[in-house]
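First the structure, in the form of structure tokens, and then the observations on it.
Here the complex is missing a single protein chain, while all its other protein chains stay put.
Moving on, here comes chain A:
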Amino acid sequence: MLSYIIRRLIIIIPMALLVVTVTWILIRMAPGSFYSSEKKLPPAVEANIKKKYGLDKPVLQQYGILMGNIIRGDFGDSLKYEGQSVNEIIRRHFPYSATIGILAYLLALAIGLTAGIVAALKQNSAFDYGSMSLAMLGLSVPNFVLGPILVLIFSLWLFWLPPARWGGASSLILPVITLAAIYAAYIARLTRAGMLEVMRSDYIRTARAKGLSEWKVLLKHAVRGGLIPVVSFTGPALAALLAGAVVVEKVFAIPGLGNIFIQSIFNRDEPLTLGIVAFLSILIMVFNLLVDVSYAFLDPRIRYE
């Protein structure tokens, strides 16, 4: 188990570098650059800018320098936000994304698991149909429609909650609900399907046959197995949530990482884009590793060599 974890951890670094490389090639493939604007720069000025940022060197040499710096953990300075290093920007904006991301995931888990388990136990009941239709609705309403409609109702008509900006717990409620909706819907569907599958399996029949109470069968055996699809979904979902939900950040004016990332792509802020891509890809791979490890705890049949 331990050697498996170590092997997986070691492979994360080259994989992240590979992702950064592909991203860099993509950025360089797109026409234009961070200094291009409506007006054409005089050739001498352009040459100076290129020299300052090392863009006059051969492409392969530029790539070598870039990779050398990245391996040392130095992503350089942002091209747009003068004098701020990429690491600084990520450190400053990530906590906002992490706060709403984690809260939203916890809320989604609470709602999704409850609804999914109850729906599976009472298959084909009114609750089953009702909650699954609601889940489908959650998957179908885009969050940039849901967010503003919630603002309209709770902030502009009822004056219960602040419409936007960061400050105090009450300002977190609407963004977290908006963000959680789609994940809650997904988790509810996954849980229901997983539980239905497990309830039919042989080991549940065995557990019942040996005379365990229905509650014990459910909590000790069924939930553990039925949760595996939810756990596989958790890795990528949590990474996506932490990476920042661009739409929610935009609608509620939250200074999270998602918007910074999108802006960096628009601004051709190459170091910032590469830094965030590296950060996110490491985050995703670490979460996927955690997910794979937790399978072994949930399902005794899974072993890692």
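One rule holds in what follows: a residue touches a chain if its C-beta (ideal position, glycine included) is under 8 Å from a C-beta of that chain, and two chains touch if they have at least 3 such contacts; residues count from 1.
Please note the rule applied: contacts and distances are computed from a predicted model.
Enquirer: Looking at what's absent rather than what's present, what does UniProt name the missing chain, "Cytochrome b6", "Transketolase", "Oligopeptide transport system permease protein OppC" or "ABC transporter ATP-binding protein"?
Expert: "Oligopeptide transport system permease protein OppC"
Enquirer: Among A:I65, A:L106 or A:I149, single out the residue that touches the unshown chain.
Expert: Missing-chain contact among the listed residues: A:I149.
Enquirer: Using the document's definition of touch, tell me which of A:I100, A:V176, A:L227 or A:V246 contacts the absent chain.
Expert: Answer from the full complex: A:V246 touches the omitted chain.
Enquirer: Which residue, A:L2, A:A30, A:L60 or A:A126, contacts the hidden chain when the whole complex is considered?
Expert: Residue touching the chain left out of view: A:A30.
Enquirer: Thinking of the whole complex, not just what is shown, which of A:I102, A:L139 or A:I173 touches the missing chain?
Expert: A:L139
Enquirer: Given the full complex, what residues of chain A touch the hidden partner chain?
Expert: Residues touching the hidden chain, for chain A, are 15, 18-19, 22-23, 26-27, 29-32, 133, 136-137, 139-142, 144-145, 148-149, 151-152, 156, 189-190, 192-194, 196-197, 229, 246-247, 250-251, 261-262, 265-266, 273, 277, 280-281, 284-285.
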